[in-house]
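One chain of protein is taken out of this complex; the other chains stay put.
Now for chain A:
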Amino acid sequence: MVRHSKLQKQVLTLYRQFLLAAQDKPGFIPRIRDEFRANAAIKKTDVMHIEYLYRRAQRQLELLKDVNTKQLGSFSKTKEDN
């Protein structure tokens, strides 16, 4: 059975931290899930890209944990019948 590499474990702990931090704040969890699912497609060998995203995520995690962040909302286009 192939074990997770160090980097994979780091990404997984980061995911857990994100979900923990977003518990009480509405609107973050779907966004977090989408982002992580989309980036799961990156090859394991592309370490530079993964590390860049990891650093970016840590910065965003700091913002999330900040007391002043309350919720996340988004606008989406709806089909309008003319």
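In the analysis below, a residue touches a chain if its C-beta (ideal position, glycine included) is under 8 Å from a C-beta of that chain, and two chains touch if they have at least 3 such contacts; residues count from 1.
The rule is simple: contacts and distances are computed from a predicted model.
S.K.: Out of "AP complex subunit sigma", "Aminotransferase class I/classII large domain-containing protein", "succinate dehydrogenase" or "Myotubularin related protein 7b", which one is the UniProt protein name for the chain not included here?
M.R.: "succinate dehydrogenase"
S.K.: Taking the entire complex into account, which one of A:16, A:55 or A:70 touches the absent chain?
M.R.: A:55
S.K.: If the missing chain were put back, which residues of chain A would it touch?
M.R.: Counting only chain A, the missing chain is touched by 42, 46, 48-49, 52-53, 55-56, 59.
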